[in-house]
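A single protein chain has been removed from this complex, and every other one stays in its place.
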Amino acid sequence: MKIEVQFWGALARLAGETRREVVVEEDATVADLMRVLAQDASICHCVEQCAFSIGTDIVPLTHTLQDGDQLAALPPVSGG
Amino acid sequence: MKIEVQFWGALARLAGETRREVVVEEDATVADLMRVLAQDASICHCVEQCAFSIGTDIVPLTHTLQDGDQLAALPPVSGG
Amino acid sequence: MGQDTPELEAARIQSQALSLDLLLADTERADCGALAIFCGTVRDHHEGKAVTGLEYTSHIPLAEKIVCDVEAETRQKFDVPVCRVQHRIGRLGIGETAIIAVVRSAHRAEAFAALRYAVDATKHRAPIWKEEFYPDGSSTFVEGCCIAPEGETYDA
Partner (left out) sequence: MGQDTPELEAARIQSQALSLDLLLADTERADCGALAIFCGTVRDHHEGKAVTGLEYTSHIPLAEKIVCDVEAETRQKFDVPVCRVQHRIGRLGIGETAIIAVVRSAHRAEAFAALRYAVDATKHRAPIWKEEFYPDGSSTFVEGCCIAPEGETYDA
């Protein structure tokens, strides 16, 4: 399945891009997606600290993905 | 000795005046002044809850008065 | 500004309307990332009774001194560079501001703690008295905090 991941904050800087298309197995979860992303050494550490959202819902690592899902990868926040 | 006492807040309302001249014994203290004031039943309860100041200093009950002293009788405060 | 020249600052006890904008302009600091503000305004009820307005009276010279003491204590105790408190006196209508307190500091935690301390200490110690007015035209002095050195607070 193809998943589109938006990179935010420091993650976008580390990745050198603001979105990336990732291929995952059928029935993959957010945790699986995270493992695929973490194969890129430049973003590995940051990805492990990310939350993931679909639309305006933060989804747990156990959430099962569907082909074409668009997720946001949200590194630790620093507002205020 | 003659002492002038300014009444503030609810005390002025109870006393029906904003200042009163009080006669006390030589070497009287603030506590003595308070006892004289408390003989007036209309202000007795309120006087017992007052702080007393001379100028911009709050003085303890043990403070010895001098003839002509001007004191402020400050009932419980309710600013804010 | 702040602790350096307190003698040049606006009065702590004022009969004119308090201006938050002026107080903020007067305390601006580039090294402070946190600004905490409290405004106490006249509300339309108190302990279940409708209120139409308030009148504050004050022993002004003593109140000025005590509020300055509270500001200095607050700056020292919480290590914040700016603490200012202003209290209005006279007749106030519903929604008018009776007290403003401003704290500025590098970080927010000490700003919150200092603000609370400054407001509580001013209310508990400054010789200011509040008379409440009711719809039927009657009024009463609000019970308060005893400020005698030997006394106890019987109503916070």
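Chains here go by letter, A, B and C, matching the order in which they are written, and residues are numbered from 1 within each.
By our rule, contacts are C-beta pairs under 8 Å (C-beta built on N, C-alpha and C of every residue); 3 or more make two chains touch, one makes a residue touch a chain.
It should be emphasised that the depicted structure is a prediction, and the values quoted were computed from it without experimental measurement.
*Asks:* Report, in label order, the displayed chains that the undisplayed chain touches.
*Replies:* Its contacts among the visible chains are A, C.
*Asks:* Please give every residue of chain A in contact with the chain that is not shown.
*Replies:* Residue positions of chain A that touch the missing chain: 6, 8-10, 13, 49-53, 55-56, 58, 60-61, 72, 74-80.
*Asks:* Footprint of the hidden chain on chain C, which residues?
*Replies:* Residues 21, 28, 30-45, 94-95, 106, 108, 111-112, 115-116, 119 of chain C touch the chain that is not shown.
Criterion: only the chains that are shown with their structure count from here on.
*Asks:* Quick one: chain A and chain B, Cα centre-to-centre, how many Å?
*Replies:* One centre to the other, that is 74 Å.
*Asks:* How many angstrom between the C-alpha centroids of chain C and chain B?
*Replies:* 26
*Asks:* Report, in whole Å, the distance between the mean C-alpha point of chain A and the mean C-alpha point of chain C.
*Replies:* Here the centre of chain C sits 50 Å away from the centre of chain A.
*Asks:* I need the residues of chain B touching at least two other chains; which ones are they?
*Replies:* none
*Asks:* Identify all positions of chain C at which a residue touches two or more other chains, and write them in rising order.
*Replies:* Not one residue of chain C touches more than one other chain, so the list is empty.
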